[in-house]
Structure formats: structure tokens, C-alpha cells
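One chain of protein is taken out of this complex; the other chains stay put.
Labels run A and B following the written order; every chain starts at residue 1.
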Amino acid sequence: MKKLFKKIVLFVTVFAMCIGIGASLSACNSSDKTLIGIGLYQDSGPAVTATKAYLDGLKEELNCDFKYVTLSQTDEATNKTRVQELISAGCKGIILTMDLGMSAIIAECEKADVYLAGYLSDYETTLDSIKDNDHFVGTVVDGAYNGTAWGEHIAERVINEGYKNIGMIKFPAFAFPHQIEMDTAFRAKIEEYNATATEKITVQATTTELNFSPLDAAYFSENPNLDAIFAMCAGVDFVYPTMVAQEKTNIKLYTAGFTTSESTLSDFGEGKCIQELVFSNVEAVTYPVVMLLNKINGTEFSDNPAQAERVDSSQIIIENTADLQLVQTKSIYCTGKAEDAFLTASQVKALLAENGGTYAKLVEAVQSMTIEDLEAL
Amino acid sequence: MENEAILVCKNIVKRFGPVNALNGVDFEVRRGEIRGLIGENGSGKSTLTSIMAGMQKATSGTMEYKGKPWDPSTMAQAQEQGVCMILQESNTVRGCTVAENIFAGQISKFSRFGVINMKKMIREAQKKLDAFGVGRIRAGDPIDKYTFEDRKMIEIVRSVSDETEILVVDETTTALSFDARELFYGMMKNLVKQNKAVIFISHDMDEILKQCTHLTVLRDGDIIGHLTGEEMRLPGAPEKIRYMMVGREIGDAYYRSDYDTSHQEEVALEFQNVSVGEIKNLNLQLHKGEIIGIGGLSGCGMRLIGRAGFGLEKLQSGQVLKEGKAINDPLTAIRSGIGYVSKDRDTEALILSASIADNITFPSLDALSKHSFIDPRKEKKLVKQEVERYLIKCNTPRQLVSTLSGGNKQKVSFAKWTAKGSDVMIMDCPTRGVDIGVKQAMYAFIAQMKRDGKAILLISEELSELIGMADKIIILKDFAISGEFMRSPELKETDIIGSMI
Partner (left out) sequence: MEEIKNESKIKKAFSACKAYVRNHVSDVASYAGLVLCLIVFTITSNGRLWSNYNISVLLESVCVYMIVALGALFVYSMGYMDISVGAQMGVYCLLMIFIIKATGSLLLGFIVVLALTLVCGAFNGAVAVWLKLPSIVTSLFLMFLFGGIQYLMVENTGSSTVSTDYDFSLFLEPWMMVLGIVIVAVIVFYLFNYTKLGKYTRGIGANELTTSQCGVNTTKWKVIAYMAFGVCVAVGALFLLARTGSAGKTTANSYAMDIMLSLILGGMPLSGGMKSKVRCALIGSFTYALLSNGLVLSGVDMTLVYFIKAFVFMIVVILSCRDRSGLLPR
């Protein structure tokens, strides 16, 4: 019994000591910069590097600082914890790339009087419930919310380039509901063509769903004679490696997603395997950053929307080697240099409400970042 | 005239952390002698020989071998130079042939252009086996075909070669059968005839006295004395050696001194037509206050009887009864008052990583627990009582059992059952690997148990122990009872051996 008592005493003393040290230190609190927390769904990769590079370039001009955490793709509670930790660290605004555990997170933000914004996420399941919340300022989507346009665009390319047997691959609907529209739009366009064409195009009857794992090798025996594949998912990562392994790179691959891997990019272009690559601009983060800073600074656009909005962002669509060359040399996504960004720090600063910016200008800024814009830059 | 000394050790010190295993030992081995080394566990016998054979390094001190400084860095190196050691544990390589085992490490001898001449290797191996008189072991066979004893012999054949000058035998013979031992002794004598030397370590006093030409006694890391062959044959020598080993008078009361074979009428444990494993229809009645000894060669099935008595084996027919209650599993056995001291002390009888206290109370927890609560004070009291009863040497009962010496470990496995208050004790080789001092104490406890009316089933490989302790000795041979002997002062080992082999 004595021993037990001793143990408890030891435990409590150690604890109390630490609390004492902590309390005496917690008094001091430095830096007058506005701190914004950013929760990303991955912890590395070109998108993360580029996002950080872009935001680093903004820090000085906007007098703010950024703190990064990695979110969980599986656990709502973990995400809530991450947000709480950001709040603990002194963040006044938080940008999240994931829609998992949102109702609890927004409640936490309200409690701590911290504002929340979305980045490269459509908040499909929760936007309706939080768009009226005073602490949610809106989100910018990873490309277009509606997938119809891109689906039609690929269909046109396939028709023009004369491929007749098309494989279809996408991610499951629960994660990417808008790939359904993409799928439908593509099929509709092909059917329209088939109605008049002499040589009809065959499309894989049911689209193969990848549950975030690479394409199965058996795909090619189940679907023989393909001459092109439309991979709505991140095909560079999930489809192309299987094609290489199965020596099926004679099939053309139209896909979303991008890579900086030289060996993969060398198989891109006319006469090669990969025909189309797409990525979203990291500069789209301008939207949540500006919206948060407005709120934190207590200002508001004259044309501010009544509810928090879901805004599309423009994507870089790469169709040929010339485009690729351009992207590789001029886009921040590839170079990782802040000076290659679409927007300079002072341009972003000018978008703030206190500097005379408007909501319309902000939305226009994140929607005019296409390959043509990059060329013009 | 004294022969030339082959190996001389001077002032050898070996420390393991704060413990001194050897405090400056001077030791020499001369040609043509079988030098016995005897001493209690932890006296430093194995440490000393393993330093000579290159298994470990001395902390300080020097050695000389054939007149040159000797400091082997590995056992293989020592063996090449002619100092080789046979260990207690078996270390043959499974899944290989006998020949491959014998020539392990020297395979290159038989290979030309990377192809191994298996036929030649097998032929050579067979020659060696024949030379040792174990020609029945075929060199081409897979080693797994052979028993533990045969594998031990193969190991010996492997270790000893023409170059061997000194052979160290570390308690190897305990693993061997009667026949194999004889072969082995012959081999030792052969070496000595060739003017080589043998260092022989054993716990078995009789064996040492019979086989050795010289004897060195160690105690607590010091050499206590040397005996010549003549001194060893003097009457009273065993007592003198025991005295040297333990450092105090052991006295005559080593075994039980009385020859009172009476016991109560009541049957404590009964085997009724028990068939288990290869044992068929065994009948046995153990009465209260009786010690029944079961003996035989290893592998004769005597262990099975003990395990069956404790409910560890599935019976094919018949039943084991404790006061009319059938024993089918250890739980029933324990609840009806049976205790079992397993031969595999470290793996079956004790939890080495647990404290003395935990080990002692473990079987009693069921009884100690009241409304799920186990009172630490009650536990403590029980442990204290047992530690005092057996005089277990420890700093605190919270000390881990793994830190105890063999004898004290065995005391703990006794204490488990006396703590539980078991009135039938099944003991499987209870004094195995236990040094003399503790052995004597154990025998006293067993005798006390008999006086207290407890029933004891004593399974042992040592005949002298059975003759010294049991009221009735049952000898097993090939899983059947081959002889029964009652306790008497006239009973000799030679009377019994006949029914064993």
C-alpha cells in the first residue's frame, strides 16, 4: 500500500512540476502576425511544395504566417484534434482540404472564434449545413464542381483523334461524386457521334471503379482491344504504372492528375501513351486566404455573397508537348518558385477588402489561371 | 614423475558486472590425465573451461598452451589448435545428414571445383563413427532420424579429431544412456593412452570417482584443493570432497536415514488401468505417508506417469483417482491437492521473468481470491512463510526467479505446492542440476513431507536417490514395469540395474 502511495505521489509531483514550468512560460506570447492554419490531406508531393512556396511568397506582404498539419483521410476525430491543435497554436483562420468531421470542426471554430475556409474541396456533404455559419467563409473547388465540361472535352478529343475502343476508369462515387457527371457527359457525346458516324466508337459498358488502389492487371484481359482509356481518376498514379507493367503503353491514356516524374512525362505527347494531363492551380488558395483575412481584419467586400460559396477554380489542361514544356518552365507547380505564380504578393494584397478589392475580382482571379493565361504571363 | 603440462592457467579472473566468477585461479592440465572438475553450481567450473576453449575471454590472467601464450579468440580456433569442448546443450544442425554435421565447417575438404564429393564425405564420416564404436549410426542418414543421445555422440565424434590434445567434457554424460556412457568413457581412456588430456566436469560424484585420475574442487570462484587418484580412492573420500565443495560438514544425513516403510492405509493417488502414450494398463497405488520412487533409463516412459498423474496427458483408457475423484486436467488436480514439480524447471515449472512471490502464490491465487479481491497482505504472508520454510536465498521476494541459482529455483517450485497445501506431490527429477547443499535440504524436505503424511511420487534418473529416499522403487523398461524393490539397507544399485537394461 505504501508503495502504491509512493507511486501516486511520484506521478503527481512530476505532473505538477511540469504544469508549473508550463504555466510560468505560457505568459509570454509573441508575434503580431496573423496566423493561419492549413490542413492538407497529404504531407508531401509537388502540390504541397508549390502551395507552401506560394504562401511563403505572400507572408511578408500580407503580414501573416502559416502553419501546416496533415489531416486524416479516415478519422473525423483526428481531424478535429488537428484543428484544435492549430487553434491552440494561435491560428485565427483555418484552411482545410478535406470534408471529414466538418460539423464538429465548425462547432469548435465557433467556440474558439476562429474562421474556417476550404481549399481544393467541394464540401459535398456538409456545405449545405455550414454555408450559413458565420465562421465559414467559403471554399474553392479542385477544378470545376461540375464534371460535364471536362467529360465533353475528352470525348471531343477522342472523336477527333479517331480512337474506337475506349476503356473507362474512375474513383468510387462516394469520394468523387462528380465523376459520374463526367462519365455521363462523355458517353452522351460519344453516342451523339455514333448516331451519324459510319465507324462507331465502342465504350466500356460499365466504368471500372478503383478504390484508391492501382488498376488490376486483369483489366486488360477483361477489356481486350482497347485503343484508348479515359481515366477520370488520377491516372498517372493509379493506371499508368499498371499499363507499363503489362506492356500496354500502346493504348492512349487520357487522364486527370499530373506528375513531375521525368520517366512518366517522357511518355507524354503525340505518338506516346499519355495524351492529357490536368492539375489544379495552387494559387487557388488565394480565395480562402483573402476571405479569411477579410473576416479576421473585420472587413467585408461590398459585393460579399450572403452565404458562404463554393467557387470553381480554373485548371491547367495539358494536351500536347508544347503545353507541357510551358508548364514545366513557367508554372509554380513545377518550378516551386513563388515568382512563377499567377499572382504576385502585391496583387493578392490588392484583392483584400481593405485595399479596395471586390468579391467579383477575387473569383475572377482564381478562375483565370488556364494554360492560355500561363502562356500570356 | 609428473607428466608435462599442456595447458597452464595463471591467475585467471573473470567478472560479470559486480559478480566475480573466478578470483585469480591457477590451474594446469597435464598429459595423460583425466582431470575432474567438481563444484557447486556457480563455483566457476564452466567459466574456467570456457575461457580455455575460447568461448569467452578472461577479465585478466594469462594462459600457456604447449609452452606458448594461449589466447584463442573463438571456439573454432581453439578446436583447430587442439583444445575442444563438448557442451551441455546439443548443437547439431537439423535437416542435414550425419556426415554433413560431422564435417560442418570443413566441407571444402571434400569439394573440387565447387562440387562436393558426397560419397567421399560419407565414407570418411563413417570411418570416424566406426572408430568411436558407434558404427550403427550411418553417416548418410538425415540427423533427425536419431535420438538426442545419438546426436550427442555425433557431436562428440565431430569435436574430437586426431589433432585434439585436450578434450573438455562439460556435463555431457548426463544426457547419455548407459551404453553410450560406457562408449564415451572408453574414448576418454583412449585419449589418455595417446598421452593427451581430458577435463571432465560432472555433478555425479560416483562418475567422477570412477573415471578421473585427478580431481580439482572449486568453490565460489576459488580452487579449494586438488586430489590425486589415490586420495580419491581412500575410504571417506566422497564425504571429504563434499565438504570441500560446500565448505561445511554435510554429515551422514544426506538421504533419509530411517528404513521405516510404513504408511497410512488410505490411498492418496491411484492409477487404475491407465493407458497413456505407450504405457498400457498401469496400476499403481500411492498411500498417504508413502514415497514411491519411479526409475528407469531416460525414455522408458516414467515422465509420462508423472504427467498423467497431474492430468497433463490424455488417457486412452483407465483413470487416475485422487480420493475417488477422476483427474483429467491440472485444475482438478490442483483443486484436489496434487502438486507437480516438472523436470523442465525453467520452461514448465517456473515463470522465470516473474518474481519469487508471484511464482509461489500462482497456484494459490484461486484460493486466496475473495469476491475477486486478492489481498496483497495475505499474499505477502504466504510468501514469507514459504521463503522462510525453504530458506530461499534472496534479497527480497520481489526478486525475479531468473536471477536465482538452480537450487533456489527448485526451492521455489517446491514452495509453490506447499503454499497451496498439496498433499500429493509428483516430483520429476527434483534434484536435477541442483548442487549438493541444496540437494541435502531437498531430501530433508521430502522426508519431512512423508512424516507429515503426504504422499510422494518421486521420479528420478538417479538410482542412488531412489534407493536413498523411496519406500518402494518401481523400475520401468520400455513403458512397462520391469521390477519392484522395497526399501532396505541392503538394496544396492547393482540389484536394480539388471531390470533397467
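Please note the rule applied: contacts are C-beta pairs under 8 Å (C-beta built on N, C-alpha and C of every residue); 3 or more make two chains touch, one makes a residue touch a chain.
Small disclaimer: the values here were computed from a predicted structure and weren't measured.
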item	value
Of A:81, A:299 or A:344, the one touching the omitted chain in the full complex	A:81
Residue touching the undisplayed chain, where the options are B:350, B:466 or B:496	B:350
Chain not shown: contacting residue from A:175, A:322 or A:360	A:175
Touch residues of chain A, complete complex, unshown partner	7, 14, 18-19, 21-30, 40, 43-44, 48, 67-70, 72-78, 80-82, 84-90, 100-101, 103-105, 112, 124-125, 174-175
Interface residues of chain B (partner: the chain not displayed)	16-17, 19, 21, 41, 46-47, 50, 56, 88, 310, 312, 330-331, 333-335, 340, 342, 347-355, 358, 362-363, 365-366, 369, 372-376, 400, 402-403, 416
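Simple rule for what comes next: only the chains that are shown with their structure count from here on.
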item	value
Distance between the centres, which are taken as Cα means, of chain B and chain A, whole angstrom	72
